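All protein chains but one are shown in place.
For clarity, chains are labelled A and B in written order, and residue numbers in each chain start from 1.
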Amino acid sequence: MADASYPDDLKYHAEHDWARVDGETATLGITWYAQDQLGEVVFFDPPQVGATTSKDQGYAEIESVKAVSDVVSPLSGEIVEVNEALSEAPEKVNEDPYGDGWLVKIRLSDVAEVDDLMDASTYEGSLS
Amino acid sequence: MSAAVEIPLQRDRAVTIFEKSREGRRAFVAPELDVPVDEDALPERFRRREPPRLPEISEPEIVRHYNGISKRNFDLDTGFYPLGSCTMKHNPKLHERVAALPGNARLHPLQAPERAQGALEIMWELQRALAEIAGLPHVSLQPSAGSHGELAGVLLTRAYHEARGESRHKVLTPDTAHGTNPATVTMGGYEVVKLGTDEHGGVDMDDLRANLDDDVASLMLTNPNTLGVFDTNIQEIARLVHEVGATLYYDGANLNAVMGRARPGDMGFDIVHYNLHKTFTQPHGGGGPGAGPIAVSDRIEPFLPRPQVVRHPDGAFDLDFDRPQSIGRLRGFQGNYGVFVRSYAYILSLGADGLQEASETAVLNANYLLARLKDKGIGEHLPVAFDRLCMHEFVLSGAPMKRNLGLRTLDLAKRLLDHGFHPPTVYFPLLVDEALLVEPTETETRETLDAFADAIADILRESADDPEIARNAPYSTPVRRLDEAGAAKRPVIRQPLD
Partner (left out) sequence: MSRYTSATDADRAAMLERIGVDSIDALFAELPEGVRLGRPLDLPAGRPEQEVYAHLRGLAARNVSTDDELSFLGAGMYDHYVPSLVDSITSRSEFLTPYTPYQPEVSQGTLQLMFEYQTAISELTGLPVSNATLYEGPSALGAAGFLARQHHRRTRFLISRGVHPHARETLRTMSLGWGIEVEELPLADGVTDAGALAEALGDGVSAVFLAQPNFLGAVEDLEALVAPARAAGALAVVSCDPMTLGVLRPPGDFDVDIAVGEGQPLGNRLDYGGPSFGFFAAQQAFLRRIPGRIAGETTDIDGRRGFVLTLQTREQHIRRERATSNITTAQTLNALAAVIYLSWLGRRGMVEIGELMLQRTAYARRALAGVEGVELLHEQPVVREFAVRLEADVAGVIERCAAQGVNPGYPLGADYDEFGDGLLVAITEQRTKGDIDRLASVLGDAVAAERRARRPEQVHA
């Protein structure tokens, strides 16, 4: 698996999730730390398109050989797309957690919530 | 250490019995039809269209097949099996003989009690012995496994509170608890609240006090706990729990440490479950059967499952269904009687003296093995998690081994397989990093314990030189490391039959 990395262009949540904000929409996923803790991901149970996410609440489950984890949403909104490729290749979450391993895309309901998230260096600092 | 040379068992590829099926072969010969045929006995619309595709195979082939796959198992009769929390003690061979007696094996569960007095007496006497061992007077043999006993305990707690007109929502468990505890709490309809562990390995008393209120239905504990440590605060814990009106539940998985020395009833527990397949020698069978009877205090007794085995004043044994406050049934019939027979034989064989000696020797063996594993060459890589005398099991941490030698607990476990030992329990309890939970039990000799310690020392020495060897172990088992992720990603859980 790739070395630890926490891209600067992303925002981070304490429950080890990231958000790539693009105006009114955001792409969400889990961080390098989260996938490292989980081990090899074997199954992602995606929510339905149209479902809502709430900041700090779980919206899906991600399963590895040794653990099942709630995926917590950093932001509130409506799910507009889910990463279908993960059903065939869930290991993308480990291999490329910020790229091909994205989980869902949402339309934000409250852009102001982005300010509550951490930047890369703050998040990385919180891990030690 | 080359993997290219296969041992014979590795050359034999796994073939299921379905794949050995050949049309027309058979083992069963049906009895002659000796009654007139009634064509209308079963209307066509209820009839199965295609016979189930079970194997067509002869008796010798069935025997060869299962004998063959049995050789792909390591087992307790063959070697040391120090799985922490499992109490892999010897399974006495007498027990199979008594369980197979036709009066036991061919007795129908609904036979009239008057014609099952031997069976009911065995159950009644077992109940009495278990009550004495745990120090709680009322026993139900109904639950079929430890976690089934736990479910009984949670439901009894619920019934107890409801009878007092109270509605409580939370159950406390320590973070060292066996995974069944929180899972059971959920099945019982309660919310789990986790308590921390202090630096001595016991329940964090501040955390306990902060979380105890009158919405707590119960606290579930194991004592000694899964770290192998006896919680010396137990009397204070019991006092605090009872003060808020909650019940105190004992997970009896570790009872093997204290028989004859201390009793959970005397420690203040209200409800106790036993694992007959741990403490009382029921063979593990590769994952069951077992049994998880419970013992309870007077105030919980009215709610026990139905039926209860009782003895009338005239000495006759019976099943009592007339229990108006009972929680009902947790299963059919009376429970795993075959397991009761074996456990009772064990208790008769050992007696008061033998049971106490079993626990004392279990604790002796564990402390001895712990002392050996503190030796130079081992102790610095696998330090004990809590540096005090242990009881019947202890936890080591493989974190230094990982740092010093680049070897994980998993790799050590796999390399132990090549040395002819079953590894200890790994990665449990969750509290300890790279945990290794070791329980030798009382039926092992000092020589076996020494050989095990020596094997670990060998593996660590070998790894200091070349950690890759252990990382790719095992080499000498029927299969080598398996792709568990693949099995979970694309589950194949039955043999394709087309």
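We take it that a contact is a pair of C-beta atoms (placed from the backbone, for glycine too) under 8 Å apart; a residue touches a chain by one contact, two chains touch by 3 or more.
Quick caveat: nothing in here was measured; it's all calculated off a predicted structure.
From the options B:Leu172, B:Val216, B:Ile300 or B:Ile347, the residue with contact to the unseen chain in the full assembly is B:Ile347.
Touching the chain that is not shown, out of B:Pro8, B:Pro102 or B:Gly315: B:Pro102 (per the contact rule at the top).
Across B:Gly118, B:Pro302 or B:Pro467, the single residue that touches the chain missing here is B:Gly118.
Just so it is clear, only the chains that are shown with their structure count from here on.
One finds 38 Å separating the Cα centroids of chain A and chain B.
Interface residues of chain B facing chain A in the complex, by the touch rule stated above, are 427, 484-485, 488-489.
Residues of chain A that touch chain B in their complex: 39-40, 42-43, 63-66, 90-91.
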